[in-house]
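Down below is the structure, laid out as C-alpha cells.
What you see is the complex with one protein chain gone and the rest in place.
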Amino acid sequence: MHTAAPVPAAPTGGAEPDWADRTATLLEAVRGRAPLVHCITNTVVQNVTANVLLALGASAAMVDVVTEAGPFARVADALLVNTGTPHAEPRAAAEEAVAAAVDVGTPWVLDPVAVGSLPVRTALARRLLAAGPTVLRGNASEVLAVLGASAGGHGVDSTVGADDARDAAVAAVTAPGGPGRRVAAVAVSGPVDLVVAPGTGTVRVANGTELLTRITGGGCALGAVVAAFTAVSPGDAGAAAVAATAVHTIAAELAARTSGGPGTFQPLFLDRLASLTPEDVVREARITVEPSAVVA
Amino acid sequence: MHTAAPVPAAPTGGAEPDWADRTATLLEAVRGRAPLVHCITNTVVQNVTANVLLALGASAAMVDVVTEAGPFARVADALLVNTGTPHAEPRAAAEEAVAAAVDVGTPWVLDPVAVGSLPVRTALARRLLAAGPTVLRGNASEVLAVLGASAGGHGVDSTVGADDARDAAVAAVTAPGGPGRRVAAVAVSGPVDLVVAPGTGTVRVANGTELLTRITGGGCALGAVVAAFTAVSPGDAGAAAVAATAVHTIAAELAARTSGGPGTFQPLFLDRLASLTPEDVVREARITVEPSAVVA
Partner (left out) sequence: MHTAAPVPAAPTGGAEPDWADRTATLLEAVRGRAPLVHCITNTVVQNVTANVLLALGASAAMVDVVTEAGPFARVADALLVNTGTPHAEPRAAAEEAVAAAVDVGTPWVLDPVAVGSLPVRTALARRLLAAGPTVLRGNASEVLAVLGASAGGHGVDSTVGADDARDAAVAAVTAPGGPGRRVAAVAVSGPVDLVVAPGTGTVRVANGTELLTRITGGGCALGAVVAAFTAVSPGDAGAAAVAATAVHTIAAELAARTSGGPGTFQPLFLDRLASLTPEDVVREARITVEPSAVVA
C-alpha cells in the first residue's frame, strides 16, 4: 500500500512581485519557443482556442482522430484534452493521446468541461485523470466533480467559487502514488482564480473580467494557455498554471477596459494577448500566495 | 379520425405598441432567469450560437452525444435542434433529446437548416417535426420543405420570401392532433420576418439588416434565441417567437448602423444584444399584426 508522499514545503517568500516576475519571464519563454500545443477540445471552442494560442505566440494543432492523435502527442510540446462535445472518435483519440503523452513525458492538461451529471464525459474525464495530468483545470464544480468530491453542476457554468474546490485540489496534488500518476497542479477558475500545487502552495490570481464568462471559450482557451506554459516550465506545473492564468486574465482585464461588450471584447482580448509586455504583467498582476496551503 | 381543432381567436387589439411592450417584458424575463438552452446545432455555428445566447443573458450548453443529450434535455430550460452538419451521433442525440423534451415538457425549437433536397437532414427534420416542436423556425424554403409543401432550395439561403410560407405555416399550427404533437408556432425569416401561431395571428417583424445574411449563423443563432424566449413564455410559443425575432433583429439593425461591413458587424451585434434596453426595443420595434390570419 502506498502512503502519502511527502509534500515539498511551499516557498515562504513568495510575495506578489516574485510571481509577477516569474509570470513575465515565462511569457517571454513561450514567445521565444512558440510551443506546439496539441489540442483535443470541443467543437464549440476550437476556433477561439487556436486563435488564443496563436495570439499568445504559441502554435496550435487540433489533431483529434484515432491513429493520428497518439503519434502527434509524442512530438507536440504540450497536450490539452477538453471533454466538451465528447463524440466517440475524439474520445478514443483523447485516450490515445494521453497514453502517448504519459509514455514520452509530454506535459498535458485535463479540462473536464461540464463533468458531473453528464455520463459520457464524466467517465472519460475520470479515466484520463487516473493517468495523471500535469495540470487539472476547470471551474470549481467541474474540478470537484472529476475528483469525486461532488456531483457537479448541470451545465458549463460554475455555481461555486474557486476556493470551494481548494481542499479537494490539495488532496489531489498530495494523493498517494508516484508523481507521474497524480495530477501535479490544479487550477480553478472563478472571480479569483486558484492554483494549488506542491511547491507552489495556494496561489490566487485576482485579475480578470466578468466578460470572460460572457463569451464561450473563455475558460476552455485558458486550458490551452496553461498547456503552452507547461511546455516552458518543465517540472513546475504550478508555476505554469499561475503564469498562464495571470497572462490570460490580465490580457482580458486590459481588453475589457476598452471594449463595448462581449462582442468587441473578443478581438480586443486577442490583440492584448499578442501585445502584452512583461511590464504589463508586472504592473497589473494581482497574485497572492498562501505558503502553508499544501500541507496535507 | 381527428377533425381540425378549433383555432383560438387572434387578439384583435394587437397593435404595434403592445407587441413592443411584450417583447421588452420578455427580454427582461430572459435576463432575469438566464435560461439554460440546450443546443444541438451544426458545427459551423456552434460558437456564434453560444456567444449570442451569452450576450443575450441566457446560458448555453452544446450537449450532442448519445446518452447525455436525453438526460440534459430534461433539466434544460429549453432545447434547440438545428439540422445542419447532421452526422450520425448528433442525429441520434437529437432524437434522444427531443423525446426527452416532449416527455417532460421542455420547450423546444426545430431549425431545419437546408432541408429540402438533402436527404439525411430532411428525413431527420420530418421525424422531429412529427414530435411537435414548440416553434419551427427557418427561412421560407426550409419551412416549406419540412412541412412537405415544397422540395426546398439546394442550399442554406432562401430564394423565396417569408410570406411564401405563410399558408403552409397556418396549416401546420392548425393541423389536427393534440397540442403536444403539433407545432405551436412557426417563425419564418426573411427581409420581413413572419410569425404564425394560434392566438397570435400573423405577426410581421420588419426590423433587421441585410448584414445578417452576410454572416454565417445569423439565422441559426436566432433559433437559439427563440428557444431562450420559449423558456420564459410558457404556453405562448407565438409570443416567444415574436419577441425573440424582434430582439435579434433590432440588435442587428442597431449594430449595422455603426459597423463597417460583415466583419465588424458581428462583435457589434453581440455588444448590442448585451446592452439592448427595454426602451431600445419599444423605440425601434416595427411589429405589425394581422389578427385574422390564423383562421384555418
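A and B are the chain letters, set down in written order, and residue numbers restart from 1 in every chain.
Operating definition for what follows: contacts are C-beta pairs under 8 Å (C-beta built on N, C-alpha and C of every residue); 3 or more make two chains touch, one makes a residue touch a chain.
The structure displayed is predicted, hence computed values, not measured ones.
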item	value
Given A:Q46, A:T106 or A:T122, the one touching the chain that is not displayed	A:Q46
Selected residue (touches chain absent from view) among B:T43, B:S275 or B:T288	B:T43
Residue ranges of subunit B at the interface with the undisplayed chain	42-45, 47-48, 84-88, 114, 117-121, 154-157, 213-217, 259-267
Residues from subunit A at the interface with the omitted partner, ascending	36, 43, 46-47, 50-51, 54-55, 59-68, 71-72, 75, 87, 89, 266-275
